[in-house]
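Here the complex is missing one protein chain, while the rest keep their positions.
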Amino acid sequence: MQMTVDLNRVGAKGAIAEAAEGKWGMSIDRDLCTGCQACVAACAMENNISFVGEEDAGYGRTQHWIRIERFWEGAYPNVKIAGGYQPMMCQQCGHAPCEPVCPVFATPHSDAEQLNLQVYNRCIGTRYCANNCPYQARSFNWRDYHTMPERGNMVNGKLVFPLHNQFNPDVTVRRRGVMEKCTFCIQRIHKAQDKAKSEGREVMDGEFAPACAQACPADAITFGRIDHKDSLVSQRSNEGRGVKHLEDLNTLPRVTYLKEG
Amino acid sequence: MAVLSKYLPGAKKAREDHFEKDDPRQYLMHDPIPRGQMNEMVMESMHATSWKFWMVFGILSVLVAVCFFYAWGYMIAEGLWVAGVMRPAYWGIFLVNTVFWIGISHAGTFISAILRVFKAEFRRPFTRAAELMTTFGLIQAGASIFMHLGRVWLSYWMFPLPNQRELWPNFHSPLMWDLLAITTYVLGSTMYLYLPLIPDLAMARDRSTGWRKTFYRILALGFRGTEGEWRHLHTAMNFFAFAIIPVMFSVHTIVSWDFAMAMRPGWSSSVFGPYFVLGALHSGMGAVAIVLFIMRYTMKHMDYFIRKEHFDALGKLMMMVSFTYAYFIFNDYIIQWYGGNLATDNLLHWLEEGPMSWMFYQMILFNIVIPFAVLWIPKVRQTPWLLAVVGLLINIGMYWERYIIIPVMLTINNMPFTWKLYEPRIEIYLTIGTFALFLLFYMAASRLIPLIPVWEVQEGQMAHTMRKIGKANVSTISDFE
Partner (left out) sequence: MSEKITRRNFLKLTTAGAATAAIMTGCGPASRYVTREPYVKMPEYTYNGLSTYYATTCRECAAGCGIIVRTMQGRAIKVEGNPQNPINLGKTCARGQATLHGLYNPDRVENPVRQGRSAPQLSTAQVSWDEAIQTVSDALSKTNASEVAFLMGTAPDHLFDLVSDLADAIGAPAPLRFSALSMFEAQATLSKAAEDLLGQAGLPFFDISNADVVVSFGANFLETWLSPVAYTRGYAKMRRSRPRTRGYMVHFETQMSQTAAKADEWIPLLPGTEGLVALALGKLVAQLKGISAPRAFASVNVQQVVETSGVSMEQLTRVAELIAESHAPLAIPGGQALGQSNGLAAAEAILALNALADNFGQPGGVLLSPLAPNSGAHRRPANAQEMSDLVAKMKSGKIKVLFIHGVNPLFELPQSFGFAEALHATPTVISFATFPDETALASDYIFPDHHGLESWGYQRSQTGVMQSVLSGSQPVVAPNYNTRATADVFIEAARLAGGKFAQALPFADEVEFIQSKIENLIARTDGSFIAPEINAFSAYFQQHGGWWASSAESDSLSAANALGKSLNVSSVAASIGENEFFFLPFVSPTLGEAGANKPWLQELPDPTTTVMWNTWVAMNPETARELGIENDDVVRIVSEAGSVEAPVYKYPAIHPNAVAMPFGQGHTAYGRFAAGRGANPTDVLAPSFNEAGDLAFAGMKVRIEKTGKQQPLSRLESRIGVYGEGMYEEK
């Protein structure tokens, strides 16, 4: 006999979030993920994420919005990577632990997209949200990495940063002292929604993808509406291999991981 | 007029020679001196300033300037990267300091308010010293919170100030509760410090000249000591003494909720509220012992006011608190361990075997084992420097406790891929800075306000008399109120 627990009954807030319209979600196939870091690079390029340099990177200050985790299983020679590579990013929880703890409402829940927003210019840097994130998916701007003098060139007595030319104007460049995290490329969601609206239609499944899913050479990442049962991401999430991370915490994550094998 | 009678604390133990036999004058309350003379003694203790005082004062000023103001300014200018905070220890020593200083600040209120409410007579000479710890400790705690912020210049956004977009702060956030609780506590404890100070300020006003006279005149609010004024003052003090106790309990409970409300192994624990309150008292008592020791040996005439009996009583309190603390720590860890949750299990392994395990064991040693072992002994309790050492060890232990709860426990979370050990960097300087600032405030206060509540001591001395009941010589107290 199989017992099923209706998560919607678990908590009022969770129920509201689960029943909401417009939920964007993602499925990640760990069988396909090759750990190649293309998603990490694409994310960094799309979202103006700063690199932090060797020392800070080793000290746990990387700004990656998505990281690829791997654990070992067994001992030589029967050692293998346990369960395959595991990309980890903000799970856009329906019942997010990061949201209630911010004293200034810098981490609200978006009703329209059902995402956990991070309002950079409201953030005062208490870092409570990051502490309370069970997925450790948030990164903090410990300094103005983008404008570190050693990254610029002196041109006519003025410091210029050629790398800034690459910045995506759709995404804010965060200054130090604020928290940031994966946004599911909300700028792309909005662009697609605006385009669809101007053409008088709904956004189609697969019409756009966040930078990580777009780059992924193995097509391990699928993005779409998880409140639409026929979307590709819903189908993949429900095909039987899907698991959610730390589901017992009742965070109602929007990312489904597909097991190996 | 009610008369309470009791045996003197040392009477039965007279044979053990720690108290001189049958001499009631060894107790402050039975060793009255004329009021004018006592007033002069207290005034002199404020004025008698040696070169040593100024040397220490100078060193502390430099430390404050460099380690507090310069270091903080440097951190604001450079960003938090100069500190050691990172993923996963997003919180570091700054919040350790906050919790620690709030803990220190507890003892002041506890000693003063609870003992006042329960009419514990030994409190009389050192309520002021303890209350000052509350106020000055809270200043350090508040400063540490602001140091911790990523964008401190926007910290006013935590207050519900009117703004264009009608944004409110988030009252769901434990940090918001924290802010409100600490603000209430700062205001309440400052009032509570100030009220009993008024008669002494008035006394000082009448015995000063020059700028001091102006200073005291303004602060004394024209107190003349009429019966009506005394009645109002007593009513107000009584009111605040009762009111500040629940505030005190709520503050540290709410501080503990910053952790207990979070979804983290090790933190999410229902015992954290009382555990933190007790922990706060534990460190606060230790701090009072240190402060009394320093006062007694550095300030003039203080050996008259602060005596063995006070250290003895404080030692007993410390022992009791340490027992209760042991109970709570047992209660916290046994449940975490028995639960067997994987993340918690990892955390306990980390505490027991990890590189910071020395801190964990030292915490147990200093907070439980040593107070347990030595505070039974009257000789230890009554030897000021020994009690101060025990107090210091308890404070180190309690600092470790907060350090373990914040950065060490933050190392372990649900995502083993991110576990990293926190190393303090500029935090060390800023911690030195807050300690120096606390001491500096205290030293300045010792020159400006009477550290001994003279009127309370005098009131007590008037109320105490020795009476003969049968063959026993009994100390009796008449109740003025």
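A and B are the chain letters, set down in written order, and residue numbers restart from 1 in every chain.
By our rule, a residue touches a chain if its C-beta (ideal position, glycine included) is under 8 Å from a C-beta of that chain, and two chains touch if they have at least 3 such contacts.
Given the structure is predicted, the values throughout are model-derived calculations rather than measurements.
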Absent-chain contact - pick from B:K119, B:H349 or B:K379: B:H349
Omitted-chain contact residue, chosen from A:V178, A:I226 or A:V255: A:V178
On chain B, residues whose C-beta touches the chain left out of the figure: 346, 349-350, 353-355, 411, 415-421
Where the unshown chain meets chain A, residue by residue: 29, 31-32, 34-38, 40-42, 44-46, 51-55, 57-59, 62, 64, 67-72, 75-77, 79-81, 84-85, 117, 119-122, 144, 146-147, 150-153, 160-175, 178, 183, 186-187, 190-191, 194-195, 211, 214-220, 261
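Rule of thumb we're sticking to: only the chains that are shown with their structure count from here on.
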Parts of chain A lying in touch with chain B, wherever the complex brings them together: 56, 59-62, 67, 69-71, 88, 97, 100-105, 122-128, 130-132, 134-136, 138-144, 176-179, 246, 249
Complex contacts: residues of chain B adjacent to chain A: 78-81, 85-91, 148-152, 154-155, 157-158, 167-170, 172-176, 179, 258, 261-264, 410, 413-418, 420
